[in-house]
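For reference, the structure is listed below as structure tokens.
Only one protein chain is missing from this complex, and each of the others stays in its spot.
Lettered A, B and C in written order, each chain numbered from 1.
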Amino acid sequence: MERIIFYIIAFIIIVFAMASVSSRKMLRSVIYLLFVLCGIAGIYFLIDYNFLAAIQLTVYAGGIIVLIIFSVLLVHHIEMELEMAKPLRKILTALLCMLGLGVFLYTIYNNHFNVVDNQVTTTTADIGSKLLSYDAGGFILPFEVVSVLLLAAMVGAIVIAKGKKLTDNNDTEL
Amino acid sequence: MIAGISIYEILTVTSILFFIGVYGFITRKNLISVLISIELILNASVVNFVVINKYLYPDMLQGVIFAIFIIAVAAAETALAVSIIINLYRQISSVEVKDTEVMKY
Amino acid sequence: MNISYTILIPLIPLAVFLLLGLNSKRIKPAISGYIGVLGLSISAALSFYTAYQYFFVNGKVDGVYQTFVNKSVWMHFTETLHIDMGVLIDPISVMMLIVVSIVSLMVHIYSRGYMKGDDGYTRFFAYLSLFTFSMYGLVLATNLFQIYIFWELVGVSSFLLIGYYYTKPSAVSAAKKAFIVTRFADLGFLIGILIMGYFAGTYDFETLNNPEGSVILSWASTSFMGLSVITWALLLIFMGGAGKSAMFPLHIWLPDAMEGPTPVSALIHAATMVVAGVYLVARLFPMFYFVEHGFALNVVAYIGAFSSLFAAIIAITQTDIKRVLAFSTMSQIGYMMLALGVSGYDGHEGVGYMASMFHLFTHAMFKALLFLGAGSVIHAVHSNYLKDMGGLRKYMPITNITFLIAALAISGVPPFAGFWSKDEILVAAFEHNMLIYYVGVFVAGLTAFYMFRLYFGIFWGKEQTYKHPPHESPISMTFPLLVLALLSVVGGFIPFGEFVSADRMGFEGHLNYPLAAIATGVGLVGILLAWVFYKKENSLSDIYAKAFGPFYKWTSDKFYFDEIYLFVTKKILFNGVSRPFAWFDRNVVDGTMNLIGNSTVKTSNKIKGLQSGKFQDYAFSFVMGAVIIALVFIYLWTN
């Protein structure tokens, strides 16, 4: 059962990823991305990381996608067809990616993973305590750093997006 | 663990996803599309972290926590990128990659 | 014999040169003339004193004239090889001192009248002093290098004096030509000196000329292309001499050099500088005679004989009186060379040597006289060309008489000076080489003919209508004429053989009557012919000129030697070497450098395209790079 679900999810991910990078309509592309992200959240569910899946859905699907859609709507007409790369370039890139994929897969399949059979369930509390732990192996410092980063990103985004228009009275420059 | 699914299969899927992202990154002509491709790449790697954590070291949480960080960073990154794109759009009325080549030389 | 004072002889003109040259704007022309004459008078007096002391008081020891040397090292090369500066007193140098002093003094005096009112009067006297200094230095040189140094200085003063009228393009190009042609000859001289310096190990005349010395005895030790290297050196040195003395084929500068003021022609291009080549050969005579059994000396003889004949033929057809005199000079110098070439060494065998020096002496007097006379004529009629002259004897009696004396002297009519010296030359030639003798006799006839053609053309012939009636020159100009005329008359009676001879012993010269009669006869025939052709205005000359047809044309065009040289220099050297060099430089050498530069720019332009600023291109490269590196590592690890 899980196996079938996995294949379905994998199929969804790959197909929509492809659609996302090849669609000529911006908004569709974003929506396809949303499906991919949801599919990934599905994988998280499958491997029993529910918290992660939730984050994936809220932050990614809920936050980032919305941001992107906003920006798309701000800068594009919905009906606008995107310009596509030259075929030669596409083919070359595709070949390169195939090659890279081959290298990856070759490496992966030649590597013996020391898989541990398990059914461990991870609770949100575990993650929380690990994140806020001061002990060895605790993640309190990166956690703080990330929070600072987020703050900085937020301030930065506001400053950048605000642009000169609000600070300068001189509109003609823009 | 997903019953009946080995780590290889999951890694294969993420690899494919990764390269689809790379492909998009290189070929798309629009900054937002590029951003989308980046999200694909990021997600592919996040999944890898998580899966390897689950399959190989189920007792640890490093992979998961890293995934959370990556997601946080991705969110920050996207916010910044979007703000840059919007600002750029105001300046040059375009978000096409070819119009941003003034950086060259 | 104390000769240290002789150093003053060249130094006084040098001081005069510096004085006049540095203050040319401050010194008044009249004063500068006096300074020049005064300075030279002192030098001349010293020269005469030296000559008296040397020839009559204490020069002769045991019947042999000694060589006195006073020198100091000027520059060291090695322990044995160095350039000295000093004075060398021996018969020929003393004789040359006299020649230079007399002619130079006369020319100085003459120039005060001739150059009157010229802008560069002071400059002219400065140059004359420079020349005199260099000529004295040349004459007194103790070694090859010193003679070369003054040789060059003489050349440059000649350049400056020929180009004295520097606003005249013809004068400038004549000056350049004179300098460059002689410089080319000096190239040979210099190489000769280098060879000599290396193989003989010294530049010193005394060591080189010693008949028992190591240089002459071991001439055969090294040979090159079948001849001894010393012979090569001598030939190259003779090349230098031939250049200065306008020997064929390096003669082309001399006629053009007549662009200079006439006193200059008299001093430099008739009496002193042009005989420097003869003096040089005479200076090295023992070497020329002994090394390789006189091979080099034979070359000297033949070149002298040929030049003599060649120049005499050309002289017949020239219409510029100074050019006639120039070719005459060349011809007479050829005579001197010829005499040296046929000379022996011991006793009366060395009559050619003596005759050559003798002729040098007498020729200096009468040729200077001829030039100064010609200058006087030019001064009066303001033209160089025969066609503008005629019948001047009434207007210029003194010039007429003195010119006639000089013409008789050069034609070898007894008892004038030229007769005696020319006779000795013919005797020497007769005793050694019949071919050269015949040439000599023939040239004597030609000389008489063209000289009297000139004389009759100027002073007799058809009287021209002159714009300003010509008048006799001022006393400052006629006085030198009279002095030189006197010397041309009596100069032949000096018993030259007693003073100057190859082996320094001295011998008694005596007239060889049959030969003298033949020479005089030939000379008189020449004069007679000239009389017939040119005494009265008639068309005989034109008829004969037509009869000779193309030959006449060739001759009057100097056998086209100027054109040949012009072709060689302009077409071959200038266009054929220099232009391709310059082209090669601009296009190939510089082109290569530019190519390197340009291809760098082009390459970087190409590479610049890779740095496109398109991040997707970078990403592509990045991925590709990563993949390739991964493949390489996989390859490495799986093996």
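One rule holds in what follows: a residue touches a chain if its C-beta (ideal position, glycine included) is under 8 Å from a C-beta of that chain, and two chains touch if they have at least 3 such contacts.
We take it that contacts and distances are computed from a predicted model.
Entry comment: the absent subunit's protein name, as recorded by UniProt, is "NADH dehydrogenase subunit M", drawn from "NADH dehydrogenase subunit M", "ABC transporter ATP-binding protein", "ABC-type branched-chain amino acid transport system, ATPase component" or "Sarcosine oxidase subunit alpha". The chain that is not displayed touches the following shown chains in the complete assembly: C.
When the omitted chain is restored, the residue from C:I191, C:I401 or C:V525 that touches it is C:I191. Which of C:K176, C:H348 or C:K614 touches the hidden chain is settled by the complete complex: it is C:K176. Of the options C:P397, C:P415, C:G521 or C:G597, the residue whose C-beta touches the omitted chain is C:G597. Of the residues in chain C, those that touch the hidden partner chain are 25, 73-78, 81, 83, 145, 148-150, 152-153, 156, 159, 163, 166-167, 169, 172-173, 175-176, 179-180, 183-184, 187, 190-191, 194-195, 197-198, 574, 577-579, 581-582, 585, 589-590, 592-593, 597.
The rule is short, and it goes like this: only the chains that are shown with their structure count from here on.
Comparing the chain pairs A-C and B-C, the larger number of C-beta pairs in contact belongs to B-C. Inter-chain centre distance (chain A to chain B, centres taken as mean C-alpha positions): 5 Å. Our note on geometry: chain A versus chain C, Cα centroid distance of 102 Å, whole angstroms. The distance from the centre of chain B to the centre of chain C, each centre being the mean of the chain's C-alpha atoms, comes to 98 Å.
Residue positions 93, 96-97, 100 of chain A are each in touch with at least two other chains.
Those residues of chain C in touch with two or more other chains are numbered 620, 623.
Residues of chain C touching chain B in their complex: 608, 611-616, 619-620, 623. Across the complex, chain A meets chain B through its residues 1-3, 6, 10, 13-14, 17-18, 20-22, 26, 29-30, 33, 36-37, 40, 43-44, 46-49, 51-52, 55-56, 59-60, 63-64, 67-68, 70-72, 74-76, 82-85, 89-90, 93-94, 96-98, 100-101, 104-105, 108-109, 113-120, 122, 126-127, 130-131, 139, 142, 146, 149-150, 152-154, 156-158, 160-161, 163, 165, 174. By the touch criterion given at the top, residues 620, 623-624, 626-627, 630-631, 634 of chain C touch chain A in their complex.
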